[in-house]
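Below is one structure, written out as structure tokens; the observations come after it.
And now, chain A:
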Amino acid sequence: MQVNENKEFQPLIVAFCCNWCSYAGADLAGTNRLNYPDNIKIIRVPCSCRVNPMFILRAFQRGADGVILCGCHPGDCHYTSGNYFTRRRMTLLFSMLDFLGIERNRTRVEWVSAAEGAKFAATMNEFTEAVKKLGPNRRLEDLRCRKQ
Partner candidate 1 sequence: MNKNLKEQVLRSSGVNVLKCMRCGKCSGTCPSYDEMEYHPHQFVYMVERGDIETLMNSKSIYKCLTCFACVDRCPRNVEPAKVVEAVRLAAVRQQGNNHMNPNQIPEMLDDDMPQQAIVTAFRKYIK
Partner candidate 2 sequence: MQEAMINKAKQLLSEGVVNRVIGWKRGEFAYDITPAVFENAEEIEKSFVYDDFTAANVSKYLVKESKKDGKILAFLKPCDTYSFNQLIKEHRIIRENVYIVGIPGGPKLDAEKIKAKGITGILGVKNENYTLKIDTIYGEETMPFYEAVLDKCASCKSKKHVIYDELIGEDGDTLDSNRFDMVEKLENMTAQERYDFWRSQLSKCIRCNACRNVCPACTCEKCVFDNPDSGIENKAPSDSFEENMFHIIRAFHVAGRCTDCGECSRVCPQNIPLHLLNRKFIKDINTFYGEFQAGEDITSLAPLNEFKQNDCEANIIHERGVE
């Protein structure tokens, strides 16, 4: 891939947001016109616990440079316990990715409530910056899926 020196690296980031808190938080960020980078593409899931590690790997495979998972704050899950399971699953998965030497800052879990539009925007700004610093995802990509 040719690196254009003039153009800043623009990462592709997939954000999984639970329908009840984080997706609503993202909507609120929009309603309040709080800017965050267009690198973020949101996928709506009913609950953060719906996110299968396979989806995250799939995103990296297809060229995502970062994946962030947002759910309700612990204790506030619409389904009462979903995000507690998410927390354990993602802690272990991210730990494993880290163990395999994949940059740990490409993955993140954040709790964003429906009232935290500002937090959503701030989190996305911050995460995009962090991923930008890491550069393109090379350690967990599928060469066949690399964009020309």
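A quick word on the picks: all candidates are chains of the complex that A comes from, given by their letters.
FYI, a residue touches a chain if its C-beta (ideal position, glycine included) is under 8 Å from a C-beta of that chain, and two chains touch if they have at least 3 such contacts; residues count from 1.
Since the structure is predicted, the reported quantities are computational estimates derived from the model, not experimental observations.
Of the numbered chains 1 or 2, all belong to the complex, but just one touches chain A: 2. Interface of chain A with candidate 2 (complex): residues 53-55, 57-58, 60-61, 74-75, 81, 84-85, 87-105, 108-109, 139-144.
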